[in-house]
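With one protein chain held back, the other chains of the complex are shown just where they sit.
Letters A and B mark the chains as written, and numbering starts fresh at 1 in each.
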Amino acid sequence: MNFDVLEKFNVEIIKKENSFDKIRVEASKLCDLLNFLKNNAEFDFDRLNTIIAIDLIDNFELIYDLHSTQIGQHTQISIIVDRNSPKVPSITEIFKSAYFDECEIFDLFGIEFTNNKNLKRLFMPKGWIGHPLRKDYKQTDERLSWNEKEEVNGKQ
Amino acid sequence: MTTKNKLKINIGPQHPSTHGVLRLVLELEGEIIKSCEPVIGYLHRGMEKMAESHTYLQYLPIVDRIDYLSGFFNSFAYCNAVENLTQIEVSKRSQYIRVLTMEMNRLSSHLLWLGTFLLDMGATSPLFYTFRDREVILSLFEELTGQRLMYNYYTFGGLRHDVSSDWLDKITDFVKIMPKKIQDYENIITNNPIFTTRTKNIGIMSKNSALQYSITGPNLRATGINVDSRKTIHPFACSPIQLIYPELDFQIPTAQNGDSFDRYKVRVEEMKACLKLISQCVDWLKSNSGEVISPIKQPLLKVPEGEFISNVEAPRGVCSCYVKSDGSTKPYRVKWRTGSFYAVQILPKLLENAFYPDLMAIFGSLDVILPEVDR
Partner (left out) sequence: MEYLYFLYIELLHKYNLPEFIGMTTFPLLPFCVVAVALILVVLFLVLMERKVLAFFTQRKGPNRVGPWGLFQTIADAIKLLCKENITPTGAEKFMFNLAPLLAFVPVMVIWGLIPFSSEFDFMSYSVSALLFMTIASIPILGILLAGYASNNKYSLIGSFRAVAQAISYELPLVFVLVSVVVLASSLNLRQIVLAQISVYPFCGWFIFPAFLGFLIFFICATAELNRCPFDLPEAESELVSGYNTEYSGMKFAFFFLAEYAMMFIMCAFMATLFLGGFLSPFGFYLSEKFINNTFWAQISVYFEQVFWLFLKTFFLIFCMMLVRATLPRLKSNQLMGFAWKVLLPLSFLNLFFICCYKYFIYAK
């Protein structure tokens, strides 16, 4: 597949050993790129397989896994999200299936998706403190810290 | 209509027909569903977080629990990703056994779906008949792996042990009698006027909305899109098992309308296709021998740095497993993508202005399983 057309989106194709090729793009250009990839006849990536969020300690990486039902190919688009103010444009306008994915990532990573109106915690209870899939996550809710208490009792 | 005329009703999380712990908040006007909001997360076990604190091998048995009705598929997706990262060759014989067990698993999963779907619609008998046939498959699995649902049979680069020729003979017998039984189901269900009127033109999913909501598997094929990751090739996520599928002769059944009836039809046809695949695999396995035990040491397996997405066509849609390794003995990040997660998301759209009893005909036909949604 020829990705030269994507020059105008300032993309960078990342090739690493033992990994798939990722199209790195700036978060602000993500929507445009996805729109282009979806509607362009050559690519025709009509299905968003999933969104993968990874905690890279310094920042977050989001990988959008696209699939084309016509050509039968997958492609991965990656964006880097700043850890201190994790905000990404929502793509629910382009792929409706992204809604649950974005809620999940918001729930487990604390990445906010701007203009996703109904962003909510999907798996964790409403009042949960923290985002469990972050690498620095520590269980701080006192109501749930039965494990630590037992350890303390064991030591005494 | 004001909200005063609407009846808010909570279905689940404990309800006979939500197949687990899904909660649906419905707004009814008479018996017409005006809005529906799925609430999930009652079965969230933190599978993805668990991966980060277990070694690769320790995580393997947990993987089966993601979709307890088709454990082999999850197992395969995970093993495949790790094998690709470590570049382990999987012998042809073990690949054939993997396909064989996976297709049998698909058959058993569809059988269970058929029974519970009809049970949701109020017919009690099909459940017992499908369970009778599923029981045969489960006892075969038990004989092979020692487990009925959580198999833990695949290892990185191979299998726990080889299959016996005795076991293969039993499968041959099973494949012989099964088509007649599927025909029995079709005789009693497909032309039943109550069943057809309840499912035809109910819960219609258009091609476009199916793709928009990322529906995969039989649900997508019922809309007329012929997509099956068993047939297509992924350059980035090339799975070794895909080398096997092109060697086998099988058809991918599709339907046109995308209603509940078509979803039923596609699944029944898929059962027949499964049987075809199974018998081909058995024939190959009987005439060829080879090594299935993995050459590498399983515990404390160090996976080289890298990342990989493996896709597999599970009974409920594409099951993707993303594994990122940082070179240590534990995965850095594992992400699961499962079919049911997206099937739940399309429910509100399908249920709009449907009759309340249609809820069962629609939800049942989507074949949602909750452990897979929540993970």
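As a convention for this text, a residue touches a chain if its C-beta (ideal position, glycine included) is under 8 Å from a C-beta of that chain, and two chains touch if they have at least 3 such contacts.
Everything numeric here is computed off the predicted structure, so don't read it as measured data.
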Displayed partners of the chain not shown (whole complex): B
Chain not shown: contacting residue from B:Ile177, B:Ile194 or B:Ile293: B:Ile194
Selected residue (touches chain absent from view) among B:Glu31, B:Glu89, B:Asp184 or B:Glu291: B:Glu31
Listed residues B:Ala123, B:Val175, B:Ile204 or B:Ile252, member touching the removed chain: B:Ala123
Chain B residues that touch the omitted chain in the full complex: 7, 9, 15-17, 28, 31, 118-125, 127-129, 132, 188, 192, 194-195, 197-198, 355-360
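We take it that only the chains that are shown with their structure count from here on.
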Approximate Å spacing (C-alpha centroids) for the pair chain A, chain B: 24
Interface residues, chain B side, partner chain A - complex: 40-41, 44, 46, 48-49, 52, 85, 87, 209, 211-214, 216, 225, 227, 231-237, 304-309, 311, 318, 320, 322, 324, 332-333, 335, 337, 341-342, 344-345, 374
Residue numbers on chain A that touch chain B, as the complex places them: 16-21, 46-50, 52-55, 63, 65, 69, 72-76, 95-97, 99-100, 108, 121-125, 132-133, 135
